[in-house]
Each structure stands twice: as structure tokens, then as C-alpha cells.
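Let me begin by presenting the structure, written as C-alpha cells, before commenting on it.
All protein chains but one are shown at their positions in the complex.
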Amino acid sequence: MDTVTQQRVKARAGIFGHPAIDCDVHPAVPSVKTLMPYFDEYWREQFIARGIDRLNFVMTSQPPNAPITSRPDWRLPAGAKPGSDPAILGKHVLDAFGSSYAICNTIHGSLALHSDDMAAVFARAINDWLAKEWLDRDPRLRASIVIPLENPEFAVEEIERRAGDKRFVSVLMLVMGEQPLGRRTHWPIYKAAEKYGLPIVVHAGSTYRHAPTSIGWPSYFLEDYVNQSGAFESQLLSLVAEGVFSKFPGIKFVFAESGFCWLPAFMWRANKTWRGVRMEVPWVKQYPAEIIRAHVRFTIQPIDAPPEPGDLERIVEQIGSDDVLMFSTDYPHWQFDGTDALPKALTGSLARKVLWDNALATYSRLEVNA
Amino acid sequence: MSWHVVAKVGEIEPGTSKVVTVRGRELGVFNVKGDYYALANKCPHEGASLCKGRIIGLAESDEPGHYRLTRQGELLRCPWHGWEFDIRTGQSWCDPVRTKVKAYHVKVETGEEVEKLGDKSKGPYIAETFSVSVKDNYILVDV
Partner (left out) sequence: MTDVLDYPATEQANKPVKPGIVDCDIHPSSSSFEEFKPFLSKRWWDHLNTYGMFVRQGFKEMLAFPRMQAEVSRLDAWPPSGGPPGSDLDFMRQQHLDPNGVEVGVLIPLRLNSGSQRNIDFGQALVGAVNDWQLEKFCRPEKRLRASIQIAPEDTPGSVAEIERRADDPHFVQILLPPRNGDPIGRERFWPIYEAAVAAKRPIALHVGGVAGHPVSGGTGWPSFYLEEHHSQVQTMQSVIISMVVEGVFERFPALKMVVIEAGFAWLPALAWRLDAQFERMRSEVPHLKRKPSEYIRDHIWFTTQPIEEPDRPDDLTRAMEWVGYDRLMFSTDYPHWDFDDPAHAIQVKLSDENRRKIFSGNAKKLFNLGQA
């Protein structure tokens, strides 16, 4: 780093003593009406005639009033959706934590639509809206490209459409959808993402194409939420087993709002099983843990941290790499209070990597001096 | 270490193995395309009798969805957990640096040679369970 850059970095150093990139914040689309200017005539007519412009598209996996969905001090006045105001998000996230950049992952109910056509129209409108209402307003913001999840052809079209705008730094998918993410049906998306240097962000949430667990539909939202980490485990294995990383060696996956304390035990089991049955997937030529360390990143919130002192340090050690964790607040979700976003187990050079270096290495389109 | 006669040449068909006990250790003697190799008959993982496993080839792939089998007959797959070992070296395919089945040196000698040397105070060739004939060739293992 030259002196000028060093000074700039120092000036920007956030509340943790290092500059920070927040890899998971959630802008909310206030309503379908907000998006109306971004639809063409046909769809505007459709949405008005069918009353779709008055639907709220609230997702089952994100009940708006549930405590986890927004921290009490991050709620907005007059019933506005948490995360729906760019100026307030700037204040709550970027100013309060001193983060230099924040990456917007917009989880919108249209992801669950069964019509690929309508889902694609929404994705396009949301991305246009993000660019105009968010990225244009605050130069510290970056975004993941919203895509129609179940139609790779349309998804690729949307990625191509955004590729020229470097403020779109990644592609957004959900952890629970119709088919596991490793399956070849998704590969056109990864091919495009690799081409443009876009990591794939896999975020918690479900379109509920299936029961959220292998044992059926639980009674409570709490159960669904806790089960999300199991879905991340399944996706991690799917990506490895299907050979996504041998087919697309340049691609990175970011698991967002996934938790990470489960990762070591997952790696032990995945390594063990691979040794026994690797003949089934001969393109997997390394221990799954090694492949994961090379290609998959995890945002740190929620930590779901162990209560005993020392255990979190041990987990970080067990993960076996300083490169995989990335700072996030998961704004406006309520995962922690105050500014307590970075666990004390992450110190020194590891803290710097988590806060800054790892994100820069992952989001290759993020030009910090831009 | 000393050389032990464990089988007559021709007794172990290519692609098969014979379990022998030498100095209290159970070994598998393998015929891989005419060459002989000997490995401890015990998986370094949880101790399964390796010779009960399948002698197989190496499953390889150039890219996902493409499958081929190479080196047919050169690998041994543990009958329990399916770990694959290179019969020539005893090395684990998945973890060649840290995991190895103990491998023993093997050589083939004529019966004449074995008898000649065996006469000299029973060494260097030991053939307790064999009556050696000058007409045949023998497989010896260094244990």
C-alpha cells in the first residue's frame, strides 16, 4: 500500500480500528407502487388491473414484525418497512459502524413467484430501482443483482444487463428454492457470474417450493429460521458434490445470514463421507473442506455464538483459514445490539481480513477508490 | 527383515490376491498384471481386512458429469469404508501423504535359487510352509 492509500484507509478506519466493508445489508422495496415506473406498459396495466400493485409481497421467511426482522432502534416511523430509506440506512449502517462500503442484498417477495416471466420483470425493475434510488444516492453502496431464481436463461439476461454497471458486485440467490444450487440447471448463471467476476451470494430465505425441512412443515417461524443453517449445509455439499468449483474455478460463493459455527463439524463429516464414496463424484479431487476454504465465504451475522469463552476462537481455528469470514451487520435484522457486530474472538490481522481484505478479494468488481 | 516364500508363481492369478501370514502378520500378496505386490491386510483407518475389498480401477474425471475408469486392477477399495489404496505403494488415494497401508518388498526367484540359499542355515530364504521344487518359480516377501 502506498502512503496516500494508507492515509486514506486510516481516515476511513471505522469503529473497529480498521476500515470495514459490510457484506450484508437489506434495502426494502417499500411497495409495488414504488416499482411501477420501472415496469413497461403491459406489466403496469397487468399490475393495476389485477390489483398486484396493491399486494405487499411480504415473504413468509421474513415476517415484518417478528423481532428478528428489525432491531427495535432500526425500525422506521409510521410503519415504513425497515430498511426502506436509503438516507437512514446510510446513517444506521455506514456512519454508525464507519463502514466504507455496504453491499445491498434485496430480498423481495417476487422471488417466490411461480411465473418466470413476472419474476424476471420484477427482478429487472428492482435492479433499476436499486441503481437509481440507492446506488446513485450514496456512493458507498454496492448491490447484488436480483435475478429470477428458477429460470437460468432469464437470470443470465439480467446479469448481462447489469454487467456494465460496476456498482453491481454480486448475484443474489436464496438458500431454499426449487433445486439444490449445485445442480447443472443453474450452471448458466455461474458461467455468466464467472465471466463478469460476480460472486454468488446465497442468502437465508425460502421460496417454499418444498417444506423447509426434510421432515416436513414445522409449526413455528423460530423452527424455520433455525433450520436455515441446515439448508446452507445442504447447499454447500451440493456445490461441492456437483463439481461447481471444478467447472467454474474462478467463482466464489458468499453465504449470507447463514451462521458459521456449524462449519467445522460439517467439514469433518463431508471429508469423511467423501473418502468413502468419492467414486460417485470423481471430479471432486480434494477434501470438501479444502474446496470450501478456497471458494466459499461466510458473512459473520448471525454468529449464534457459543456461550463458553474460548469456543468461538476454537471454531475460527477449526475452520482452518483466515480468508473465509466477512464482516456484516445483516441490517436491519436484529442479530446483535449497539455496535457489537464483530465478535471479540476476531482480533489483529484476522479482524482486518474479516473487515476488509476478504471482501475485497471476494468482490472483485469492488474498486475501493472508485 | 528376511525374505519369506509365500506362494508359487502362477498360484495368484492377475487381478487377485492371496492372504498369507508371515511372522504373525497377515499380508495380502497381489498380482497386478503380472507384477507382485504385498500389503498389510489391515486398513490403517479402522482395521478392516483389506483383502476382502474389491480390486478396482481408479475412478477419474476431467469435468463434472464425465466418468472414466483407469488403471484397472491397480487399486484396492477397503471392504468397510471404501477408502482406496494404490496396490503398488499402499498409498491412500485421497490422502497419500498421511495415510498408507504398510507395503512390503516382493521378488520372484527360481526354485533352484531358493533351495540353494535355503540350505544355508535356513536363510536368507525362509519357506516354512513350502516344499520348494527346482522346477518352479516362487514369490518372496521381505518381512
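In this document, chain identifiers A and B correspond to the written order of the chains, with residue numbering beginning at 1 in each.
One rule holds for everything that comes next: a residue touches a chain if its C-beta (ideal position, glycine included) is under 8 Å from a C-beta of that chain, and two chains touch if they have at least 3 such contacts.
Just so we're clear, the structure is a prediction, and the values are computed from it rather than from any experiment.
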item: Chains in view that touch the one left out, judged over the entire complex; value: A, B
item: Per the touch definition above, residue among A:Asp24, A:Glu158, A:Glu242 or A:Asp330 touching the missing chain; value: A:Glu242
item: Residue among A:Ser31, A:Gln46 or A:Gln179 touching the omitted chain; value: A:Gln179
item: Interface with the undisplayed chain - residues on chain B; value: 40, 42-49, 52-54, 79-82, 90, 97-102
item: Residue numbers in chain A that touch the chain omitted from display; value: 66-68, 175-183, 206, 208-223, 225-227, 229-231, 233-235, 237-238, 241-242, 259, 261-262, 264-266, 268-274, 276-281, 302-307, 311, 314-315, 318, 334
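Throughout what follows, only the chains that are shown with their structure count from here on.
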item: Chain A-chain B separation of Cα centroids, rounded to whole Å; value: 52
item: Residue ranges of chain A touching chain B (in the complex, touch as defined); value: 184, 242-244, 246-247, 274-279, 281-283, 287
item: Of all residues in chain B, those that touch chain A in their complex; value: 59-67, 77, 81-84, 94-95
